Each structure stands twice: as structure tokens, then as C-alpha cells.
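A single protein chain has been omitted; all remaining protein chains appear in their positions.
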Amino acid sequence: MRLVRAGRIVADQYVRVLDDAPIPEGVPVIVPAARFLADAEEILRREASTGVLWPNNRRIAELAPHLDRLALVALEFPNFKDGRGYSQARLLREQYGFHGELRATGNVLRDQFLFLFRAGFDAFEVVKDADAAVFAESVARYSVFYQPAGDRRIPALRARLQHPRTFATCERV
Amino acid sequence: MTSPLQQKLRITGPVVVTANRLGDGAVIYRTDGGQWSTRLEQAAVVTTAAAATTLLAGATADDITAVGAYVAPVRQDADGALQPGNLREAIRHAGPTIALPGVI
Partner (left out) sequence: MYLYDDLDRTLVTERAAEFRDQVARRLSGELTEDEFKPLRLMNGIYLQLHAYMLRIAIPYGSLSSDQMRTLAHVARRYDRNYGHFTTRQNIQFNWIKLAELPDAMDDLARAGLHGMQTSGNCVRNITTDQWAGVAPDEIEDPRVWAEILRQHLTLHPEFSFLPRKFKIAVTAAAHDRAAIRVHDIGLRLHRNGAGEVGFEVVVGGGLGRTPFIGKTIKPFLPKRDVLSYVEAVLRTYNQFGRRDNIYKARIKILVHDLGAEAFAKEVDAEWQPIKDGPLALDPAVVAAVAGHFRYPGYETLSDNPPELAKARASDRRFGTWFANSVTNHKAPGYAIVTLSLKPEGGPPGDATAEQMDAIADLADRYSFGEIRVGHEQNLVLPHVAQRDLPAVWRALEALGLATPNIGLVSDIIACPGLDYCSLANTRSIPVAQELTRRFRDLDLAQSLGRLHINISGCINACGHHHVGHIGLLGVEKNGEEVFQVTIGGQADENAVLGTLIGPAVPYAQVADVVEDIVEAYLELRTRPDEIFLETVKRVGVEPFRERVYATR
């Protein structure tokens, strides 16, 4: 597994805490959701950064009260075909205004990078090294986006209003 | 016919392993030598669940040649030649039962 942030492979500062293990002091940690919620106030008194691993079958609303004190939220893709994390990510970014690290974990593969990126993820635990190496290239594959999303690129519907477009001709085959 | 891909391996007669060729989707059959052939007569025929499982495992692992391998029934006709064992396999083997429109 490689962690990709800002288009590059980086070392992971965060320590994953397992369900019953003690939470280490002085290092950034990612705590599983149930464990976190059971003890949120206590855990958030830590000085080092705290993150939560949130499952894709729980509403983000449950996490909302703590977002302003969380440095990181990790969302899960148990299988790359399970797209619930994309909605969770957009809700976190666009409705709850979460500004911390939003990390995609689980079955994270190259052909979903751009979707993940546009949904608001900025950190990716990538399964295959080869995929991690081409992250920057993958998210640059497209220059046109039809719809607005968390990445603040100008969608085509708006771009058309900014200046008139040229019409494409159909090339006869 | 229920998609064979969902079947548990219950062997009640001779079977082969069949799939589609990755590059062009052609129907292929697993041979004794661990290769693939478009010709049914070259298919490896097995008669036990254990043998079918082994044959299928090898076929499935060959992900770069073949897609969607599964176990399919065959039968022997009066001359001892291998024939497809049900309508679905007959159609896969011989093509659609209808004339194709584009034939000039």
C-alpha cells in the first residue's frame, strides 16, 4: 500500500489504531468509528492529530459534531464497485465543510482516482504501487467536466456562459 | 438456461471447461494440455466433480487468455463425436440459430 497526497507518494504520518489497542500519545492516529464515538470527548483532548476511520454504511451526520476537531477522516471502499464513499466524501466537503485530510482507503485503484479526487478526497491509500506511481497522470486525463463537484473546477455548463464555444464538425469516416 | 457461472459443481455426465477468448470474445474450450481451442473436439473431457474443479481452476487462472470460464455439459453422439450438451452450448458452438441480416 502506498499513500498518495498532492499527487506524490508520501510517508504516512498516521498510525492506525486497532479496535482495542491503546491509543499512542504524541503521534497522529486514525481510530475506528465505534471506538471513537464511544469516547469522543476524551480522545479529542489529545494534542496530536486525530483521525477517524468511518464505515461506508453509517451516516456522516453522526460524525458531524466532531468534525471541527478532527484532522482526518478516512472513508472506506470495501470493493471499488461500492460507491457509497463518494457520497460521504461530498457531504463531508460540501455540506459539512470539512477541511482536514479526507483519505480513501480499501480497494483504491487507478481507474477511480479521478472520481475520488473530484469527490473531495485528497489522500489515497493505493493498493498497487504501479497505480500510485501514475496518480498525477491519472487525474490529469480529462480537461472537461460536465458537473460541479468538490474540486471547484468550472463545469462545462458554466464554461459555456463565459465565452462562446466552437461547434465540432462531424468527420465523415 | 440458468447462467452456468452461478452453478455449484455437480457433475452428472461428461463436461468440458469453456470460456471466451479475451481478445475477440470467441468461444474456446480448455484442452488436456492446458491450452485453449476453438474446436470442441479438442476439449478435455472430465466426468468427476474433482476433475472438473481442477480443470476449471487452471482455466480461471489463465485470465490473460480467457474470460468467464465455466463448466459445460457435453454428450457423445452415435459416432462418438463430442457434441454440446444443451441448447446454450449448441448455440455458443455453432452460432445463432437465425440467419444474420448482414449476409450479402
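Things to note:
All chains are identified by letter, namely A and B, in their written order; residue positions are counted from 1 within each chain.
Criterion: contacts are C-beta pairs under 8 Å (C-beta built on N, C-alpha and C of every residue); 3 or more make two chains touch, one makes a residue touch a chain.
These numbers were taken from a predicted model, which means no experiment stands behind them.
The chain not shown here is in contact, across the full complex, with A, B. Although one chain is not shown, part of subunit B still touches it, namely residues 1-3, 20, 22-27, 63-64, 67-68, 86-88, 91-92, 95-98, 100-104.
Within subunit A, the residues in touch with the undisplayed chain are 59, 80-84, 86-88, 90, 95, 109, 111-112, 114-119, 130, 141-149, 155-161, 165-168, 170-173.
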